[in-house]
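All protein chains of the complex are present and in place, except for one that has been dropped.
The letters A, B, C and D name the chains in turn, as written, and every chain counts its residues from 1.
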């Protein structure tokens, strides 16, 4: 996952920007191509009911455990790099070819689609290591199975596996829909630490600007940082909106896959997405405000520079003129009218006094205008 | 509640910013952690009907007064620092675990949730001591009880307690829903003094700018104040919107908890929230307008500085040039062409006159352009 | 109604700004306090049907004329300074306590509320004497009565009284709802002259800017005027929107108080409010455009100032340098290399010619760049 | 139609601005006043069915042709300057007094109103002679008649008259609603050439800016042109929206005046209005973009001016200083420390070389910074 480091410091641009579908217009539906960068799939299966739980890590795709009555099967596939494996699993669970295509083309927007006996939802799991990265997670939920597809190995679902181990947990007693809720809740909650990261960055810029205002010189111009933050926060905001719509559709969905108890919990997730939208919008507003503030500070510094220039010029130009005046070579031997001051007894002190008077009156003029304050 | 004082003067940032949920993604629903900063709970119970009223201040949580028929019980819990106490009360009133989690995690948006036999609503009580602070107030309303949870000790509900003491008041005669209305009305009305504070600040900045325009020098640049006001007003506006939605949901709610009489009064609260939204938006618009005005004044001052520089330079540069001209050392003994002026009888007065002419004509040029006006 | 005159020329700020409810959070509903500034109420009653009309000016509130069958009673109360009078009238017509509170607290937004047998509507009557002022007018309309409350004495309803005197007028033949329509129509139409005032102001600023562009110096910077206009126009726009919603609710209202004939006329009022919204938005857009134009003109003038400075500096700096050059005191007696020009026969004319060449070529450089045009 | 020519070049302001209703608040509905500028009405009547067509140009209003069964009567009245004529026609066709008032007060927004047996619609016919002008056209459509009212003589309906002459045309075979469709289509399509005019103006400004960018000096600042275009395009956009709503209402209208065939053709008009809205919004966006571009170019030119100033000052200030240095009059006869350079054999060439070195190194410094490029 090597990425070039842009000069603008926008390291992770290829990720922050909306990914573009690499499509050949006219391709038949359901056809897909495995990306060269995709990882080889690893299949992890958990079967459980309130009494027992079996866990097969790294299953062979040809000998997948069979679904059993009264039991929920959770199959988690990590890595989308093998077409055969994907098609075998798709066939076993009877997934629609368009849905399978969407699983592999990892540029989907968060969305919810309902099929006859199962539903399909795409979410994005954010992380911020060296830039914003949003992995695509596809989830299929049927009456007694949950199928999750991840792009990269990672451990975001580990807490769920831990919770499944305890027989007392609600998650063991309720069906596949509650497991799906728990997964979606985990993914949505993953946005909070990422947004906290951005809020922290904004606080840092605010502090730098505060130092600036108090007279310290700005170490670097935060405009470029804000540019980058702004575009990444915009992506997060779009995601938050999309997830909100997704959860809303899930709750409004009238299929019997989702029970009332799960619906109540999904309402809680919906509330989290509302909160995410609020946070992302507050971040965006802060970005804009800080941008304005930076620009204002730049203008203020410009004003200050101009004032210094003006003060210096306004003081020294008249002085230099007077000096130049008495440096003229009019021949005083020709007439008494030619530069008599140069022959006065106190000529030179008079000239110096004149200069002093001018500079002091100029300084008082500037003081009265309030230009002498450094800031 | 120690907070660091930012250099930018944005003292209360941690409060003005939307609080971020400190969640561990994957946590089971209903689980919560008590914050170290939370106060120990103090339980205050009032039982009343139109005939009698009993008040237990600082109840022991193990010996809470029992609910009685035909009587409304109002239990007010201040402080969320004890998990056991919270769970005991939650069990007694049969509160949903997700609602209890929301009570403790005090980062909720104002919201309204309906359960089978009661409803749950979260509001924010604003105050402005040393920055904007919005305490979370959770209210559960059942057929014959009202449960209010506050974060910090304070006395915002004291007027309600006073009104309850008088047997003639409507609040004594009507049920738990009317008490809830009175509480919500009190919280919503608390936004008015806070907004008045902000309007006052804006008026003050406007006055300062007015002084500025009339020629006084600006004591300090209000841009930073406006930056801070803007972000806080934005939070208030968001709150106003959320409370409006909340009250609207309450009115539209069809459960039999709320009577028609209360609904009529809630319509009045809805009207107040409309007014709040209008006020907050007017504040926001004023912030933006004043920001623009500040920026314009900065540009105007820049223009003024530039004009002074230009006037000085334009007058003294030609003069200095002439002075320099007659300071040249061309040897007049070689030829009569070399600086004959220096040997004129009135050479020096001629040069001075020339300079005077130039400076006067320059000044007239500036006057005609209108640059001589100081503002 | 004394108001302080702000330095920014924003004289009527206290009126242009949205008024803030002076509420004590926790106050019981329906309680209100009479403002010290409120006028003593004067009650004016007109009873009419198609046959006869009786007019009692300045009625005693204890001997109000009784309502009669088949007759419309219009009671107009001017001044809200007497609690007893208000409560007596409220009791006689059976007004809800919340509505009475709203009548007295004159900070209401334009709104429409329906009660069982009457409806209540609040409107704002604008005027522009020494700043924008919007008086609150409350109207209660029942089957056979219309109750209007005004804040201050004035004569906005006089044309209606005149129309009532003629037996041939529709207003005499139709019921209380048509009278209410006529009153609302009058109030809504009062916005047109006020908006015309603002359009006139904007035209005036446009003309001033036009003069500016044609080379005259700007008498004063219209940015501050625009700032004030902008905030007042915003208030008008908000009012226009609110009145539009109000009239729409009135038309959509299904109670039998309003007849179809009146509804048809209200559609005409609705059209007027549409027009008001359009006008107010056009004013707002003009404000913004003129603000941009002002700012551009400021930048243009800055550019011009800078050009003059640059031209002067660029011409005289090289000249001064040459003058300085030949003012050096290198001792030509030491060697022939030391400033031989000073001993040339045409040394001085040569130097002058050199200077002339430089200044002319500089001027041509500026001309080619188009900097010589004054604008 | 005399209009004053504003200094800002905004010649047709009184027309581009939304016209303000000249109303006296409190006037009874249906009363109207004839404007002094209104033309005397000329009535033109066409009666046709698929078999025959009669045309009375300039009818006497007292001897209007009678309506006949199975025949469509199109009465076109040009000029609204005679109250009696208007009232006679209104009476003959049973028009509502509010509609007649709207016909005369030519400040209406495009709108659609339905009456029992006819509908009434107001449109605006744009033209661009010496500024934008939008004439009000009122159309009444009944079962067997169409009534059109124009403000000024003009010939926008001539193509319709031509089409009516041919018996093969659909317009002869279908009823009054199809004629109304044809009229509305003509009016809506009149916006296209006007918008084309504005697009042309914008292209022209774009070309001028392109020349500017390529180094030619800008002949005049297009900011003022853009200001004017912007406000006129805004009016057109508002009109386009209003007409779209109007046509949408016409199609949605369920009266039996409009047949399905006509409805299909109105859908085509609706599509045209969609196109108009798109065009007007594209124009508006272009205006804004060009405004930004102009402003950027202004800043770029400012930068350039500043660079020239800085280059000149930075080169000549050190040179002048050196010249001044060796122009000092320290007495070399006192000590050998006093200005020994002036007595060097190559003192003067050394000084010149020093100056050359300084200016060349300065120029290289600027070159390295990229300031030497003229643009």
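Everything that follows uses one rule, which is that contacts are C-beta pairs under 8 Å (C-beta built on N, C-alpha and C of every residue); 3 or more make two chains touch, one makes a residue touch a chain.
This structure is a prediction, so every number in the text was calculated from the model and none was measured.
Considering the whole complex, the residue from A:94, A:154, A:336 or A:349 that touches the absent chain is A:349. When the missing chain is restored to the complex, the residue among D:42, D:90 or D:325 that touches it is D:325.
Annotation: of D:160, D:180, D:235 or D:258, D:160 touches the absent chain (contact as defined above).
Among A:83, A:111 or A:197, the one in contact with the hidden chain is A:111. The missing chain lies against chain A, touching residues 6-10, 13, 17-18, 20-29, 96, 98, 102, 107-109, 111, 113, 217-218, 221, 223-224, 227, 230-231, 234-235, 238, 291, 294-295, 298-299, 301-302, 305-306, 308-309, 312-313, 316-317, 319-320, 323-324, 326-329, 332, 339, 341-349, 351. The omitted chain makes contact with chain D at the following residues, 156-160, 163, 169-171, 182, 185-187, 189-190, 192-193, 195-196, 199, 203, 206-207, 209-211, 213-214, 264-265, 267-268, 271-272, 274-275, 278-279, 282, 285-286, 289, 292-293, 296, 299-300, 302-303, 306-307, 309-310, 313-314, 317-318, 320-321, 324-325, 327-331, 334-335, 337-339, 369-371.
In this text, only the chains that are shown with their structure count from here on.
Interface residue usage between chain C and chain D, two copies of one sequence, is largely distinct: under half of the residue numbers at the contact are used by both copies. Centroids of chain C and chain D (each the mean of its C-alpha atoms) stand 25 Å apart. Between chain B and chain D, the centres computed from C-alpha atoms are 41 Å apart.
Multi-chain contact residues of chain B (touching two or more other chains): 299, 302, 306, 309, 313, 317, 320, 324, 327-329, 339. Taken as a graph of touching chains, this assembly forms an open line, each chain in contact only with its neighbours along the path. Taken together, the chains touch in the following pairs: A-B, B-C, C-D.
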